[in-house]
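What you see is part of a larger complex, with each chain still in position.
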């Protein structure tokens, strides 16, 4: 159960502002499947459009990081933020972009280790070494 | 100010269990510099040893992910967990491993976008699409 | 499945300390429905009483913020803390207090943007501007 309605394809068709974004999602991904996240966001067409355009700019456009690396970073953040849906959807996306079992295992190992040392550092309140300062 | 003492080199020298780990840190990293995190952990030699051995296995050993990618995942988790020291130390490590300004900018963009959609998903309580299930 | 029993109305009736709080919840809310949160807390009558009295003081009593605004702040915190039950119950409460679709959409937009900039700030470790200091 969600706190918003998830728009059906019929409801999307009847709202031009939403339909335009859904058309772009389908064209960009070369797939008819549009996942529930966008169907929830579609309740607010302006928020839907801003979020999709940002996602295209950050996750789809060419850049300095490989798309698979970006997905693994996304999984890391989603895990630390405890977002179950996001962990599911971006693990599926990473798999679709070729993430191997070995890569997934290492991703998990880094996430787990980072969480552990994050908590150890916070519990000890370790001061930042001067060596880590950015020379501006 | 920390909640534990940060061991000085003299104190490390006088404790063989700690010295042995510090020697390995220095040899592995080919550097005399040992940052404050390890000096805090050194109050508990067993915890120090377990943490360092884990870090060597996860972050230093050869694997399926490039060391720079692992550092960027580490930064992502540390950011979401709000660990200031860890963000500083692993950004410095990523820089030392060649992270460019463009890569750093994209890392930040993915972290920010993931956090945004994590919160949107949680606020809407979006149910996981059946398509994201792992076929076992 | 919960980690505690959820007390039934019959169990509540047989415990005067719990019954007294449940009676007040029903009288205050002018409704017979008591949601699962209170049925779980009822395992510890003292904790139940302290929590309900606090909630009455903070969320029900007259104050400087409208009740709907307080519910939206509650949803914001619950989202960032990843509490699914709380997001559900306080979104329902906000709806009952008149939150419109447009207001809900804006609430989501602010939550999402805040999360994004929170993470960007933490990843960049931005120092606080002197201008933001409170003059005491």
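Chains here go by letter, A, B and C, matching the order in which they are written, and residues are numbered from 1 within each.
Methods note: a contact is a pair of C-beta atoms (placed from the backbone, for glycine too) under 8 Å apart; a residue touches a chain by one contact, two chains touch by 3 or more.
Keep in mind that what you see is a predicted model, and the values were worked out from it rather than measured.
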| item | value |
| --- | --- |
| Identical protein chains in the complete assembly, only 3 of which are shown | 6 |
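Basically, only the chains that are shown with their structure count from here on.
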| item | value |
| --- | --- |
| Per Cα centroids, the chain farthest from chain C | B |
| CA centroid of chain A to CA centroid of chain B, Å | 21 |
| Averaged-CA centre spacing for the pair chain C and chain A, given as whole angstrom | 27 |
| Cα-centroid distance, chain B relative to chain C, in whole angstrom | 34 |
| Of all residues in chain B, the ones touching two or more other chains | 79-80, 82, 84, 88, 91, 107, 111, 113-120, 122-125 |
| For the chain A and chain C complex, residues of the former touching the latter | 1, 3-4, 43-44, 46-47, 51, 77, 81-83 |
| Chain B-facing residues of chain A, complex | 1-4, 6, 33, 35-37, 40-41, 47, 51, 54-55, 57-59, 63-65, 69-70, 72-74, 76-86, 88-92, 100, 102-103, 105-107, 109-111, 113-129, 131-133 |
| Contact footprint of chain C on chain B as seen in their complex | 75, 79-80, 82, 84, 87-88, 91, 107-108, 111-120, 122-125 |
